[in-house]
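Excluded from the complex is one protein chain; the other protein chains are retained at their positions.
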């Protein structure tokens, strides 16, 4: 094959197929429905065993600061986090609702994808008051797992530099 | 055909085709554009004659309480509701904007689908003030009608247990 033909194929592969887009977008949506329905025990199952989950701010990212607010390296850390949260029992008083924009997908090869999507999260307190809790962008890497795509990386980039210090629920 | 092969086909059918997804997502989006454009006379046309339209809260659903805030059984009840609202003339002072997340679709067979989607509704008052009016989840069943898919069931599950008692506009 000529280099030009290989380039053409490579470029064509940067455009995901409809089936790939659907699988990716469904995964992102199932993730937020799982959280919004309060099924946090299922949260880490969206991640590969060695995946990273990070929450940071736009300001940190623009300043090139690698550290964020939350960093979990591997599903074990994620499960520990959820266990601690359940012991602290601070989930009861409010619920969340995520609305996620259309994901922009880049094909990385080997069945992996870089995916970016905008989101807003609303929080409804026990009193019934609903407020914007957070807005931002998901910066994800997905890769194939035993039962479909999994997060290899989910980096949650918040628009606000002021973060609720009780922000313990996964985003 | 072996049972295993039949299962494989059945499972494969749980994944909607791109054409099906598009028809479903377009229907959900046309529904909210119709409401947001104030064309409430067209609202009931999205439903089958014997469809149910219900508004309830997450709290009610989790408590297993079947009753909600609004229940219309059949298009006749929906049309009556709109007539009453027009006589009361309480539409004039504000407008709505729905933003709906990607629908999660399950194929039920016979051309029907179970569909769940997250939503947020903003209300803009005559003064120009815009606020979050409601967040929640649509729990829908769609089935084929004479001119494409229709709602056989739309259950609006609100995140907040505090509902504006004037909440008369369809969601």
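The chains carry the letters A and B, assigned in the order they are written, with residues numbered from 1 in each.
Following the convention adopted for this analysis, contacts are C-beta pairs under 8 Å (C-beta built on N, C-alpha and C of every residue); 3 or more make two chains touch, one makes a residue touch a chain.
In this text, all values refer to a predicted model and were calculated from it rather than measured experimentally.
Of the candidate positions A:30, A:58 or A:94, contact with the unshown chain belongs to A:58. Of the residues in subunit B, those that touch the hidden partner chain are 18-19, 22, 25-26, 28-30, 32-33, 36, 95, 97-100, 102, 120, 122, 124, 127-132. Interface with the hidden chain, as seen from subunit A, comprises residues 18, 21, 58, 99-102, 104, 116, 118-120, 132, 134-137, 159-162.
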